[in-house]
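Omission of a single protein chain aside, the complex is shown with its protein chains in their original locations.
Going by the order they are written in, the chains are A, B and C; count residues from 1 in each one.
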Amino acid sequence: MNKLVIIGCDRSAGEALRSLQETGYCLPEGVIYQPLPCGGSLDVLHVLRALESGAERVLVLSCYADACRSFNGNTWAEKRTAAAQALLTEAGLGQERITYRQVSPNMSADLGAWIHTLINLEPVEAQDRA
Amino acid sequence: MIIAERKPIQEITASLVPYKNVLMVGCNTCVAVCLAGGAKEVSVLSAVLRLALRENQPELTIAERCVERQCEAEMNAELATEIGSYDAVLSTACGVGVQTLAEQFPETVVLPALNTKFMGRPEELGVWSERCAGCGNCVLDRFGGICPVTRCSKNLLNGPCGGSANGRCEVDPVNIPCAWQLIYDRLARLGQLERLTAIEPAKDWSTSRHGGPRRVIRKDVKL
Amino acid sequence: MPNTSVVIIGGGISGVAAALNLAQRGVAVDLVEREPRLGGNTLDVCCKAVNGQCQHCGGCLVAERLRAVCAEPLVTVHLSSTITNIQPAGDTFSYQLVTANVKQAKSARAVIAATGFDHIDARTKGPYGYGALSMVITGEDMERRLRAEGQSVYDCAVLRDVAFIQCVGSRDEHANRGWCSQVCCRYAVRLARLLGARSPQTNITIFKMDIQTAGRDSQAFALAQQEGIRFICGLPAVVRRSEKDSAKAALLFDDINTGQFRTNEFDLVVLATGIEPRSDALQLAETLGVERNRFGFLASQDGAALSIPGIFAAGCCQSPRSISESIVHATAAAEACYRYLQEHTQ
Partner (left out) sequence: MNKTVAVLGGSADAGWVVEELLALSYSVAWVGQEDLPDSPRSDGLRAYPRSRVSAVSGCVGSFRLELSAPPERAVIDAAAIIVAMGNQRLPLGADARIPAHPRVLSTQVLAERLSAPRQISGIAPAQRQHILFALDMLELSGKQAVVETLELALRTHDTWHCEVSVLYRELQVDSDLLESLTRTMREQGIVFHRLQDALPVVDDSGVHVKHADGVLDGDLLVIAPVVRPRSDSAELAGLLRIALGADGYFQQLNVRSYRPGLSNRKGIYLAGRCHLDADDAGARADAAQAAANVAILLGQDHLQPETVIAEVGSTKCIRCLTCIRTCPHAAVELAAYGQVTAAKVVELACFGCGACAANCPVRAITMKGIDVPVWLQEAALV
C-alpha cells in the first residue's frame, strides 16, 4: 500500500474529512492526515519531510480563493507546493509525488475520491521506469 | 546587506559526488534575511538533497547546523569539535562565509551552496535589488542619493544615455528604471537640478576592485 | 446572564448560528431539531467554486459551526425532537419538548423561530414534467448529487445541452407564490458556471425573468455571460419528451427576438425551484399568534423581532435568504433576543 500524507487546512480539508468520517469512512491504512491551522502555515519543509520519512505521495489541501479565513493562506499553500514541486523537479525526482488540491468543507465526497485515486496509483519510481 | 541565491540543485549534487558524510552549515545573517541560507533553507536544501541522492548515493548523510554569522571565525568555533568527522562542508553562506570556513578549517573541504549576487535591499517581500557596488569612493552626494555606478546599466556618471525611454532602461525596460531619470526626478524634487549642469569628472577607480583585494584598517581600533 | 434560557426552534444554519451567538454571550440555549442531524437544508449544498475561485455560496460556512455548537456547553441540542403546546406564561414561555414520544415540560425566557424553508415541490409546476421526465431535475437534486457523489458526477461528454429554468414556483401569482425566492438565480448561475467549467463542450442556456444580481457580491452573472452561458428572457411554456430522441427534453418557448414560439432540445433541464416557509413555521405562527406576511413568512417589525415580544425569527422563516445572509440574520436575531433578555431580567 502506498503511503500518503495529507497536509491540509483544518478549516476546509479537516472539516471535509471529519464529515466523511461521520458517514463511517476510515482513512485507509498508510494514509496520514496532518492538519494545519491554515494553508498559510504550510512549509516547503513539511512536504519534503513527509517524503523523506517514507511517504510515496503528499496531498496538500487548502481553501479556494476568497474562502480562506486569512485571505491569502490558500495562495501561500499553492505557492509553497509549487516550490516543493519545483525543487523535486530540479533534483530530477519529478513533481508527481506532490499533489495540490483546493477543497472546501462540503467536498467530502471529492476528498474520498482523491484519496482513493492517489493510493491506487503506481509508485512514482515504477512510473518513471515505465 | 549581501544578497545571495541558491545554486541549481544539479550543480550542488554534482559537487557532493565524492563525499559520504556532509555537514551543511547555514548563516543566520544576510543570507537568512534574503531567505537563501538561514536555518530554514538549510533544512529545506538538505531534505531535497537527501531525497535527490537517496538512490544514487544512498550512503550519503547530511547533517544540519546554522551559525549566527559565518564570516566570523569566533562564531564558527562551535563547529570545531565535529567538523573533522565530515568529508565536506556545504555552506549556505555568502562567499565570505564559505572562505572563512575554508580558512578556519584548512583540512576540511568547503563547498558553496549559494551564488553571492550583490549588495542590495528588499524592495518588497520576495524581491531584492542591487543598490551598492562597493566602489570605495561614494558619489551619492552629487546624485540625489541615487547611485549611478550601481543603478545605471552603463555606470554613466554623466548620463543619461540615448537608451532611456519613458523612464526605463533599454537593457531591461520592464525591470530596470533609468537611474538617470530617478536622479533627475529626485534632484528636481530637492530643487537641486542645477547640479546636473556640472560635468562630473572621471572617477578615481583606484578605490574599487581595480587595485586588487581591498582592506580597511582602523588604526585607532587595531592594537 | 445565568439561569436564563432561550429555546431555538430549528437546527438549520440559522438556529445554529443564533445558538452560538447567544452562548457566546453567556445565555443557555435549548436547540430543538426535528431531524436526527443538525444542519437542515444546508447539508445538501455543494461547493460551487470554479477555476479555483470561490463563488460565495456559503455552503462551506456550515460544518465548523455545526461542530462548534455541539461543543458549546451552554447549548443543549435536542435531535429528533419537536415542540408542542408552546404558550406565553407571564414573562416566560412554556412548552413541551417531545423526543421519541417522551414529553418533557420546559420553559424559556424567549423563543427564536428558525424553522427554515421547504423547497417548493417542482411537481406543482406540471407543464415542466418534473417527476415524469428523467432528464428534468431540480437545482436541489443537482446540488445534492454534487455534494454526495462529488464534483465529477456531471462531468461527462453526454451533456451537450443543458437548460436552467428560473422562477419555478417563485414570482408565480397564479400559484399564489408571488415572492422572489432570492436564492435561485444565484444558485442556478453558480451551478451553470460550475458545469460550464467542468465540461467546456456543454452549451448552457438559462431561461429567466430577471436575474436578481444587484450589487457587489453578484459578479457571477457578468462572468457567466463572458463564459458563454446564454440567457434567454422568458420562461418556457412547456417541457416535453423529444420526439426525435427520447433521452432529450424539448422546451417550447417564446423567442423574444423573433416573436415566434420555438422548440429547443436539451439533454438535461434543471428547474431552479424556489423556497417557501416550512409548515412548522405556519403551525408555530398559529399556536403563538405571531403575524405572518401575505406570503406566509413570519412578519417582523424590525429586523428579527416578531409581533409578540420575546419571540424572534432567524433566517428563512422570515424571508428567503442565502446561507451567509441567514447567518448574519441569525446573529442579529440573537442580539435582539439578548437585548430583550437584558431588559426583561432584573
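Here is the rule we go by: a residue touches a chain if its C-beta (ideal position, glycine included) is under 8 Å from a C-beta of that chain, and two chains touch if they have at least 3 such contacts.
It should be emphasised that the depicted structure is a prediction, and the values quoted were computed from it without experimental measurement.
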Quiz prompt | Contact list for the unshown chain, restricted to visible chains | solution = A, B, C
Quiz item: Looking at the whole complex, which of C:40, C:58 or C:277 touches the chain that is not displayed?
Solution: C:58
Quiz item: Which is it among B:5, B:64 or B:200 that touches the chain not included here?
Solution: B:64
Exercise. Identify the residues of subunit C touching the omitted chain, counting contacts across the whole complex.
Key: 21, 24-26, 54, 56-58, 60-61, 171, 178-180, 182, 185, 210-217, 219, 221, 233, 256, 293, 303, 319-320, 324-325, 327-329, 331-332, 334-336, 338-339
Practice problem: Go through subunit B and note every residue touching the omitted chain. | Solution: 28-29, 32-33, 35, 38-43, 46-47, 50, 61-64, 66, 122, 124-125
Quiz item: Given the full complex, what residues of subunit A touch the hidden partner chain?
Solution: 7, 34-38, 40-43, 45-46, 49-50, 52-53, 66-73, 76, 80
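To be clear about the criterion, only the chains that are shown with their structure count from here on.
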Quiz item: How far is the middle of subunit B from the middle of subunit C, if each middle is the mean of its Cα atoms, in Å?
Solution: 60
Quiz item: Whole-Å distance, subunit A centre to subunit C centre, using C-alpha means?
Solution: 33
Quiz item: How many Å are there between the centre of subunit A and the centre of subunit B, using C-alpha atoms for each centre?
Solution: 36
Quiz prompt | Of subunit C, residues touching subunit A in the complex | solution = 45-47, 49, 52-54, 56, 59-60, 62-64, 67, 147-152
Quiz item: Which residues of subunit A touch subunit B in their complex?
Solution: 43-45, 48-49, 51-52, 87-88, 90-93
Self-check item: Touching residues on subunit A, where the partner in the complex is subunit C
Solution: 11-12, 15-16, 18-19, 63-67, 102, 104-107, 109-110, 112-113
